[in-house]
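== subunit A ==
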Amino acid sequence: GSDEEAAGTDGDTGADSDATETEDTGSDTEEGDSKEASEKLVIGFSQVGAESEWRTANTTSMQDAITDAGHELKFSDAQQKQENQIKAIRSFIAQKVDAIVFSPVVETGFETVLQEAKDAKIPVFLSDRAVDIEDDSLWVTFLGSDFIEEGKKAGNWLVEEMEGEGEVNIVELQGTVGSAPAIDRKEGFEQIISEYPNFEITKSQTGDFTRAKGKEVMEAFLKSDGDNIDVLYAHNDDMAIGAIQAIEEYGLKPAEDIVIIGVDAVKGAFEAMAAGKMNVTIECNPLFGPQMVEIIEQYLAGEEVPKRIAVEESMYTMDQAEELLPTRQY
Partner candidate 1 sequence: MKSLKLDYRQLPLLATFALFIMMYAFGSTRYTGFLSTQVFLNLFIDNAFLIIVAVGMTFVILSGGIDLSVGSVIALTSMVAASLVMNAQLSPWIVIPICLLVGSLIGLGQGCLIHFFNLQPFIVTLAGMFLARGLSYLISVETIAINNPFFDFMASSRIPLGDSFISISVVIALVVVVLAVFVGHYSKFGRNVYALGGNEQSAVLMGLPVGKTKIMIYVISGFCASLAGLVFTFYMLSGYGLHANGLELDAIAAVVIGGTLLTGGAGYVAGSVVGVLILGIIQTIIVFEGTLSSWWTKIAIGALLLLFIVFQRVIVIRSKVKKSSVT
Partner candidate 2 sequence: MQEQKTPRLVMEGITKEFPGVKALSNVSFQLFPGEVHSLMGENGAGKSTLIKVLTGVYSNDEGTVKLEGSPIHVANPLEAQDLGISTVYQEVNLCSNLSVVENIFIGRQIMKKGRIDWKEMKSRAEEVLARLNLTIDVTKLLSSYSVAIQQMVAIGRALNVSARVLILDEPTSSLDTDEVNQLFGVIRKLKDEGLAIVFISHFLDQIYEISDRITVLRNGELVGEYMTKDLPRIELVSKMIGKELDAVSSNRDEVAKKERGEVLLEVEQLARKGSVEPFNLDLHKGEIVGLAGLLGSGRTELARLLFGADKADSGEIKINGSKTKLNIPKQAISKGIAFCSEDRKAEGIIPDLTIRENIILAMQGINGVFNYIPKKRQIEIADEYIKLLNINPRNPEQLIKNLSGGNQQKVMLARWLITNPELLILDEPTRGIDIGAKAEIMKLMISLSKDGMSILFISSELEEVLRTCNKIVVMRDREKVSEIDNGKQVTQQDIMKQMAGGVV
């Protein structure tokens, strides 16, 4: 009993709407294919997990947007496991929700369950990450970031900044091995860098997207090759923040002796930049919940929606950090 209540207040979800209501809405929706946007919808949202601050911000944004719009949310956390996500989608289907939103854990492997959703006439919306499925009738639209693009942005910024400087040695802190952002951010970055022979990635190792690992790996990099590192490219800000500590402890000045590039634009990165310890962070905006809800409402109201919608994202440098810091929500 008390668990759910606490959870309800915690995630700002409408804990007061009870199960019977759910069913009513559910059976209503089966009658008409399209309905008024103002009608109360039941939306199933399956999130990857809570592995980072970014993710938590994304979850909150989505939850708030759905409940604020007066809809009912069925939330499920996959704990980073694809099989859990598939199970969650199956039970959303069993619960006859009006729409399913999910951030796929990986790009592949959702054909079967999405086919089941399609058969049950439940529209599926992809958030944050895409799926790799040939039959694109299985989902309505994909709203999210483009990790390759983020990697490219980082590369472009670096090239612009340091082109004239001769040999540039870069160390890279990768995300979790095999995860989509790690693969794509690496790829995008390398695409740009490879065109400039004076830029070279000398070391690259995984930091598992965490501060502690980022710090530990950077420490080892510095010990073995300390004075030859010009640039650090970290696949997320958390690892960059950890690495900054390692650099300071090693006795170098972050952002001066070593240029530091992060991705995500979380609050911590702004603090670091404001303190002059980090050069740039590429935004990967998690706050697209309202945008998603709008799309769902449009679609259920019978409107056309494009297959791919990009989230608005930019890039923040040290100079902008100070004034933007107070406005950052996550």
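Regarding selection, all candidates are chains of the complex that A comes from, given by their letters.
Descriptive notes on the structure:
Here, a contact is a pair of C-beta atoms (placed from the backbone, for glycine too) under 8 Å apart; a residue touches a chain by one contact, two chains touch by 3 or more; residues count from 1.
These figures come from a predicted structure and were not determined experimentally.
Note on subunit A: across 1 or 2, the candidate touching it in the complex is 1; the others do not touch it there. Touching candidate 1 in their complex are the following residues of subunit A: 3-4, 6-8, 10-11, 13, 15, 19-20, 22-23, 26, 44, 47, 49-50, 56, 59, 73-77, 79-84, 86-88, 90-92, 94-96, 106-109, 111-112, 115, 132-134, 176-179, 183.
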